[in-house]
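Written below as structure tokens is the structure these notes are about.
A single protein chain has been omitted from the complex, and every remaining protein chain is retained in its original position.
The letters A, B and C name the chains in turn, as written, and every chain counts its residues from 1.
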Amino acid sequence: MAGELDIVYFAWVKERLGRPEDRIAVPDGVSTVGGLIDYLCQQDASYDQVFADRSRLRFALDQQLVHADAKLDNSRELAIFPPVTGG
Amino acid sequence: MAGELDIVYFAWVKERLGRPEDRIAVPDGVSTVGGLIDYLCQQDASYDQVFADRSRLRFALDQQLVHADAKLDNSRELAIFPPVTGG
Amino acid sequence: MITISVSQKDFDSGAEIRKIADLGGGAVASFTGQVRGDADLVALELEHYPAMTEQALRTIADDAAEKWALHGITIIHRVGRLQVNDQIVLVCTGSDHRQAAISACSFIMDKLKTVAPFWKKEIWKDGSETWVEERQSDLDAAAEWKGRA
Partner (left out) sequence: MITISVSQKDFDSGAEIRKIADLGGGAVASFTGQVRGDADLVALELEHYPAMTEQALRTIADDAAEKWALHGITIIHRVGRLQVNDQIVLVCTGSDHRQAAISACSFIMDKLKTVAPFWKKEIWKDGSETWVEERQSDLDAAAEWKGRA
């Protein structure tokens, strides 16, 4: 059964997508953050443009930094953003 | 010709000697800080007590930290004190 | 005592240092970051991830408190629109020992730069906007703490 996932965007990821968040149904067969990004890029060219260079993206699952190979499991919120630049 | 030298004391060196400074005539044959300490200890038992453990003494010649083997040369002021403990 | 604050409000470094000092350790270290002067810079916009930010900073503070014997840690980070010379961040640490206080302060800044979800956008006089890029030197600084006390 496909789960619902909120995706939130920050900084230039948000600006280029033109929206702060999406809610998507995670399809069967997609189990990792990286897999979900691949899936989104296939669905919609707007994702493909913004997510083209994966090395420039960082991810958090339920507010914890993760790598692209992290399992989505039952996470409720995925955040996609550039490397952080605070301080 | 023997030169005149002011010697100033700080912290427990000053307390144990019971005075903040001395003016002495440096005798011929005494050319280093260590040599002068040896000479003073021979002259007066009060020096000998306070200066007994040389490893606990530090020196400055004309306000510059020096080791015991430093030449007195034409210095005007020798300071003798314990290791510093500021900050 | 760990104090974390993320808001648009300015802060008083001296007052924060006094609060940490009043905890009784002999040593207080602080780092204050501000918007660096640049004639062509109009403003800096600090965006963050509200649901994550405070917890990320708290985790960094907890890590520091595990590595060093600290009496107090304060981390303040501003968000929103800031002008040249405005204060951005304060990290303040108190300990019985100066090296612990200074090392912890340095560690917290290095971690904050690499794992806390803040993003800076520079707004220029000519109307252009640029997102600040991550710096390799920040990544290197954070990596150096791995395994060190």
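General remarks:
Just so it is clear, a contact is a pair of C-beta atoms (placed from the backbone, for glycine too) under 8 Å apart; a residue touches a chain by one contact, two chains touch by 3 or more.
Predicted model only: the values in this text are computed from it and were never measured.
Every shown chain that the unseen chain touches in the whole complex is listed here: B, C. Among B:Gly3, B:Gly34 or B:Pro82, only B:Pro82 touches the chain left out of the display. Listed by residue number, the positions of chain B touching the unshown chain are 8, 10-12, 60, 63, 65, 77, 79, 81-87.
For chain C, the residues touching the chain absent from view are 12-15, 17-18, 21-22, 24-37, 85, 87, 96, 98-99, 101-102, 105-106, 109, 137, 141.
The rule we apply is simple: only the chains that are shown with their structure count from here on.
Centres computed as Cα averages put chain B at a distance of 49 Å from chain C. Averaged Cα coordinates give chain A a centre that lies 73 Å from the centre of chain B. Among the residues of chain B, none is in touch with two or more other chains.
Shared contact sites, meaning residues of chain C that touch two or more other chains, are absent.
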